[in-house]
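Of the protein chains in this complex, all but one are displayed in their positions.
Our next item is chain A:
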Amino acid sequence: MSTTLWLLVGGMALMGVVMKAAGPVALGGRELPPWLAGVVGLLAPALLAALVMTQLFGKNGHLGIGADAVGVACAGIVFWRGGSVLVGVLVAVVVTAGLRMLLPI
C-alpha cells in the first residue's frame, strides 16, 4: 500500500479524534455562535445528498443511471415508509442484483 494511503489513514484518524474531542474539550458546555451552528447543522444534509448523487449518477466523470440507482430508489421508498436501515439496504442490494441478473445494465 502506498505511503499516500497510509497518510490518509493517519490523517483521517487524527481528524476523527479532533472532531469528536473538540466539543467536549475546547467548548465544554458552551454552544457555538448561532451563525456558525446554523451552518454546521446543515452540513450533513448537503454532504450526504451530494455523496448519494455522485455515487449513483456521477461515476467516473459521466452522468448516467444504472441498476444501483433503481435499487437505492427502492430503498428510499422503504426509508420514506419508515422501514429500518437494514431492510432498506437489503432491498437496494436485492433489487440491484436482480436487475443486473435480468438486464444488461
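Keep this in mind: a contact is a pair of C-beta atoms (placed from the backbone, for glycine too) under 8 Å apart; a residue touches a chain by one contact, two chains touch by 3 or more; residues count from 1.
Keep this in mind: contacts and distances are computed from a predicted model.
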Listed names "AzlC family ABC transporter permease", "Carbamoyl phosphate synthase large chain", "Toxic anion resistance protein" or "4Fe-4S dicluster domain-containing protein", matching UniProt entry of the absent chain
"AzlC family ABC transporter permease"
Interface with the undisplayed chain - residues on chain A:
1-2, 4-13, 15-17, 19-25, 27-32, 35, 37-63, 67-68, 71-72, 75-76, 79-80, 84-86, 88-89, 92-98, 100-101
